[in-house]
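Okay, handing you the structure first.
Of the protein chains in this complex, all but one are displayed in their positions.
Chain naming follows the written order as A, B and C, and within any one chain the residues start at number 1.
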Amino acid sequence: MSNPRLTREQIAARAALELPDGACVNLGWGIPNLTAAYVPTGRRAYFHSENGILGMGPRAKSGEEDFDLVDAMKVPVTLVPGASFFSQVDAHVMTRGGHLDVCILGGLQVSEKGDLANWRVPGAKGAGGIGGAMDISVGAQRLIVTMEHNAKDGSAKVVKQCTYPLTAIECVSTIITDLALIDVTPQGLLLREVAPGFSPEEVQAATEAKLSWSGKIPEMLV
Amino acid sequence: MSNPRLTREQIAARAALELPDGACVNLGWGIPNLTAAYVPTGRRAYFHSENGILGMGPRAKSGEEDFDLVDAMKVPVTLVPGASFFSQVDAHVMTRGGHLDVCILGGLQVSEKGDLANWRVPGAKGAGGIGGAMDISVGAQRLIVTMEHNAKDGSAKVVKQCTYPLTAIECVSTIITDLALIDVTPQGLLLREVAPGFSPEEVQAATEAKLSWSGKIPEMLV
Amino acid sequence: MAHKDKLVLTTDAAVADIPDGTSILFGGFGGAGFPNNLIQALARRGTKNLKIISNNCGTGDGEAGILFKNRQIRSVISAFPGPGAKYFQEQYDAGLIELELVPQGILCERMRAFGAGIPAFYSPVGVGTEVARGKEERVIEGKRVILEKALGADYAFIKAHIADKLGNLVYRKAARNFNPVMATAGKTTIVEVEKVVEVGELDPEAIVTPFVFVDRIVVAKGLRYV
Partner (left out) sequence: MAHKDKLVLTTDAAVADIPDGTSILFGGFGGAGFPNNLIQALARRGTKNLKIISNNCGTGDGEAGILFKNRQIRSVISAFPGPGAKYFQEQYDAGLIELELVPQGILCERMRAFGAGIPAFYSPVGVGTEVARGKEERVIEGKRVILEKALGADYAFIKAHIADKLGNLVYRKAARNFNPVMATAGKTTIVEVEKVVEVGELDPEAIVTPFVFVDRIVVAKGLRYV
């Protein structure tokens, strides 16, 4: 494994390719949030925030911030034409009701059934916090999880069964990591793409859950 | 019983005296709807319509109708200052959620427990229709029923137990008829006022349910 | 759905793929906010065996009346079919049509639940009445309640005042009524509007239905049944 794994930006850029033109999209903290910068030319994505915005544009320029116009991470943002404001209740009618086309969240663990754990490390100090992740995970038409393939201690994050507190069960459609793009299917985890320079066997070796693949696996476009 | 019973307008006028200043009020079809014309001088009432208006004013003048601005009876109305529009969903958040101060509905029968039947005569032809009456009856902070004391065939409408299909159980606070004003209390029906010229005994004779009263019963102000 | 595909040129085109046997929500109340032009197009198309959800069941030939007249409707969920629902009443009396009567606020709430991803809720409305028949009843926090299920449909036909080309909607006065909630509860929501404006022309604070709930837009004017 001498090739470098993908950067966080490269993971985000690969995730952005999954957004169909015109899609309404919610992005979680971390790598997911980077995705907004990589929407392919010629496509438009409308970003949703659970505090009541559909149609967020880029971060506000310094000196032009309006602190009543912030995203779910408290960052001052802008609007694109066609944007609207609504209540937090209605924002979650959109998430939980299945009205968003794609949601992208970070992950601590994803199981082979598509269970997601992303809100709390067991034994961590403090109260933790759920935020909107559970509503988003349950309701997303398509939930993509972007994360590093392995934790800092090298342990697998794509696992047989999550050991961390769950966010939602059987909710993940696709996992995009610094090593691979993996679909969650009724038959289990299907390896669709590998990071440039990595073999399916190398990805499997870094993964606790069993991956299946057949034929030549293309490299992730980054 | 040589005195005339009250007119529909007189029933409505008496009901209007029950509206506190600033009250938010929903009025049903028939006698209740007449109440709006009799709000006492110096008090203001804000009329709610289940199609999404709070702050309806009088009926629109001929030639000035806007057929997008109609009440629940399809009558073109006007607005008072401070009025707002909202969805039918939110209109019923107000009714069912207990946010309206007073609701006034018509009745076919009211029982001594305060059950109301007002949407369907048994055996009547056709499908009938519930409309908003059930939500209003369940949610009203104070539900006043205005109606004739007796049906056209002379039968009592204030009854021991409703025989007509119910609108809601134990929902009525006060009954105002062409003969009397009666409160529904945990101890049963309390006769508070009689129509001018009628005695409590005469009202009881026209009533199937047992009424209680004590001392001299004042006459209804009409 | 890609935004550029939402604007449809004619009401006939807007309903061209509606199949027999489908379910449709119809907005409107008290003569205001009915998608009358879409309904007329559906009458022309002749789609049969419909299951409709609508506060009323038509006013003469108007509103959903024409669909009853043409025998296109098999079943109805309604709060108040209404005295003007002549064709519905005839067919109901003749046993030709199924009807589920629902309290108006519960009709709203069941559609909202569908749109909001809430499969069911407990309500005090209808307890002890015909409406409770066959429904699970229990006591919650000392209050008798019955179980109500979410209610959605394959299509929603709604009426708004102005749309932008993305599908953001604003309504006019009491013509708002059932339309916003139905936009959330139809798998495919088709809106007829009096006017379409460019994206960005509607005030973001004043948009009542964000475009995420809207699939097709058609401009159509002038049909009202009083």
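Observations, loosely collected:
Simple rule for what comes next: contacts are C-beta pairs under 8 Å (C-beta built on N, C-alpha and C of every residue); 3 or more make two chains touch, one makes a residue touch a chain.
Quick caveat, the model's predicted, so the values are computed rather than measured.
Shown chains touched by the undisplayed chain in the intact complex: A, B, C.
Interface note for the absent chain: among A:A72, A:V145, A:L189 or A:M220, the touching residue is A:A72.
The hidden chain makes contact, of the residues C:T11, C:S123, C:N179 or C:T209, with C:S123. In the complete complex, the residue from A:L17, A:V80, A:A156 or A:I169 that touches the missing chain is A:I169. Touching residues on chain B toward the chain that is not drawn are 20-22, 24, 44, 46, 48, 54-55, 79, 81-86, 90, 92-100, 138-139.
Panel shows chain A; residues 49-53, 66-74, 85-89, 91-92, 95-96, 115, 125-136, 138, 165-169 of it touch the chain omitted from the view.
The chain not displayed touches chain C at residues 109, 113, 116-125, 140-141, 143, 145, 149, 170-173, 204-206.
Rule of thumb we're sticking to: only the chains that are shown with their structure count from here on.
The geometric centre of chain A is 35 Å away from that of chain C, both derived from CA atoms.
As a whole-number value, the distance joining the C-alpha centres of chain A and chain B reads 55 Å. Chain contacts: chain C has residues 112 touching two or more partner chains.
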